[in-house]
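There's a structure below that I have some questions on.
A single protein chain has been removed from this complex, and every other one stays in its place.
Let's turn to chain A:
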Amino acid sequence: MNRILYYVLVTLQLVAVFLFCGGFFPQKVVLKNVSEFIIDSKEQLAAKPVFDKLVIVVVDALRSDFLFQKDSSNFHFMHELLNSGEAWGYTAYSNPPTVTLPRLKGITTGSSPNFLDAILNVAEDDTSSNLKEQDSLLKQFHKNNYKINFFGDETWLKLFPIEFFSTYEGTNSFFVSDFEEVDFNVTRHVSYQLDHQKQWDILILHYLGLDHIGHKGGAKSNFMKPKHDEMDAVIKEIYEKTNEDTLMVVLGDHGMNDLGNHGGSSAGETSAAMAFLSKKLRKYRPSSIQQSSELPIENVDSSYTYLKKIEQIDIVPTLSMLFNLPIPKNSMGVLIDELLQLIPSKLAAIKVQDNYLQLTKLKPDYESDIQGKSSETLLEEMRDIQSSLAMAATNYNYTLLAYGTALMAVGTIVMSIMNFQLSQDYAQHLCISILLGISMFASSFVEEEHQIWWWITVSVLLLTNLSYGKKLVFLLGLRVIRGWNNSGQKYIYDDVLHTLLKSNTSMQWWLNSATFLAVGFPFLRNKSELEKIISLGCVTFLALSSLTYKVCFAIVNGDEVPQILHSLALKTCATYLSNDYAAEDDISQCLVPFARMSFKVCGAAAVIIVLLKYTSIKGSNTLNKLLSVIKFILLLQTSSANISMFLVFEVMTFVAPNISPILSLCLQNLTFFQFGGTNSIATINLTNAYTGVSSDYNIYVVGVLMFVSNFAPSIYWALASIPQSATQKSLRLQHYYITGTCLLIACIALRYHLFVWSVFSPKLCYYTTWSLYNTVMDFAITLLGTI
């Protein structure tokens, strides 16, 4: 194929995808203005709020069982209150995407989330997701002269105009490895605020530590129970120092799955805990389920439904009702019926009607009718409206969608015509692309894409012309990789190598050390003595610096490390700090410099290798050595229980050094999933996105690091077999064209599908990211080739 045409097509693919994304992730249209009472406004205005003060304690990722279930919960004070009736507990369904920013929008405005919010949750600098214009609980409080004090996750400060808050301090949510300080920075304000209760009417606290623990060690992490104790103590302190006119709400913004991730729509992720606490509540009856249960609940519920189940956004009209404020305009929440007891029954009926009229305004062409309907009927009808509203989607920009898809389709047709040939290679590529393309239309195949890739990879392996012995070793390697991590949503096995290595740390670290040695292998092949000395120096520095960093990182995160590596880390830290002795606590301050050191060593090694090539020494094996340096960077960006997976890769590439491009394509995709990735945003791994980044970080650097840490194995296999000939290159591009076209069509066809946010949109994002990488690498390699 013509080289210029090839690069035109490469660019066209990106343009098409970006156009499509522009149309697929638009900003949502929301009703402007601030709402007023709709009916009987005189009576409503004259009514008094039930409570004077409100304390909202958001504990990030507080899943329902963390608060209510016996084995997982350590909130003993909360249990006492729940049993005495001073606290009312609920399991609150939080709509996916279950990440903080969209959920905070839901909790404050009562509206359904937008997928763009989930992406912007990561891109912190963005301000476009602001709620300045939108009606929200906070806006209503502010308008009615409530003084709001806020301490915690700075997402709130980005969401709302600063003038809403009279006193505030934000903590940064993205240092995932920090469990203690991030919460201490919130708690240190609590006593002062409680002693000066005249300075605020609304106090909002947002704790991030529990979420960080989840991301780090999963829902059953050892750090979880102490964190529960800590949160429980905070709740106790606030509850005991406030009077009965203060309402306290403790809630999680979303839940987590057992791996501690969130973002998707599994039961664990969407079941957040919520509890209303007040001394006043003792006089009223909680939900019938709570009346008949004894907290903590002993039975384990696999759907995470404990006590009564409500929608998380129901908090919006309920708080509006309790503080006698109009319900925010875009709220889709429905009043929680038990809490209606707290206001006089006549007013309660008005409030229900008000909620009904406000909600039906969101549903165009809905015939709202309150005549002769009792509150119970209205509440029931409202819940129906609520669920139908949740299904309705955002407004797509159909012009952009059409352009994107059309460009993609044109590219695909040109590609297939240009490439057409009667060869086995072409037929295999076409089969794979079509198979995957079809699978894009089924949400379960997208969720379980790793199974498809496994199937394809084994089939392709059996059809390649390797010898039987090599095939067997390769297949064995593949099988080990398959057993390394869980992927997909459907089958979660307990016995995967990842957990085995996590519990068996000494084996893990010996394998890891072996991996660092194996990756440096190309440095051992040299021509002259001088070159050998320089190469050995390079590889020693590379392996030691990166291994030391990974060991330090593990120690800081509370993982066990073999004694010898432990003392190595401590000695290095002592040398760095120029002390005689370093304690474990000193390591954390060495992390950032060590990581930067490792990156610098990698850079220096690369420069030395290239220089050797062009000096009188005439360095040999240059390309493999450069690849080896890149592999060290990949290892740095890999979590420690996954590092030894690269040892398996090394064995596989040793057995079959020049795998065919088609096998490489399969492995790029398969290993991405077996690395623990899925087509859901829940499994985006953030732990290694901050390697060598201090707190005043640059979002682009973090973005690149995050990309590398999530796509490390794919990058490995992409580099293991760089397509040389034009045919191979264009066959690869054709694959991404065909699957891309199918994906775009699937996204359009299924845009009202229930899973559009949790399955198709993330898949589109992963596809875009990987296409971007492929394009950049393509151009980079061509550039390097011409130089």
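FYI, a residue touches a chain if its C-beta (ideal position, glycine included) is under 8 Å from a C-beta of that chain, and two chains touch if they have at least 3 such contacts; residues count from 1.
Please note the rule applied: contacts and distances are computed from a predicted model.
Student: Would you kindly match the missing chain to its UniProt protein name, picking from "Sister chromatid cohesion protein DCC1", "E2 ubiquitin-conjugating enzyme", "Glycosylphosphatidylinositol anchor biosynthesis protein 11" or "Transmembrane protein 199"?
Tutor: Going by UniProt, the chain not displayed is called "Glycosylphosphatidylinositol anchor biosynthesis protein 11".
Student: Given the contact definition stated above, which residue among A:490, A:527, A:571 or A:618 touches the chain not shown here?
Tutor: A:490
Student: For the full complex, which residue in A:475, A:514, A:617 or A:693 touches the chain that was left out?
Tutor: With A:475, A:514, A:617 or A:693 as choices, the missing chain is touched by A:475.
Student: Which residue among A:60, A:448 or A:778 touches the omitted chain?
Tutor: Checking each option in A:60, A:448 or A:778, the one touching the absent chain turns out to be A:448.
Student: Please give every residue of chain A in contact with the chain that is not shown.
Tutor: 442-445, 447-448, 451-452, 454-455, 458-459, 468, 475-476, 479, 482-483, 488-491, 493-495
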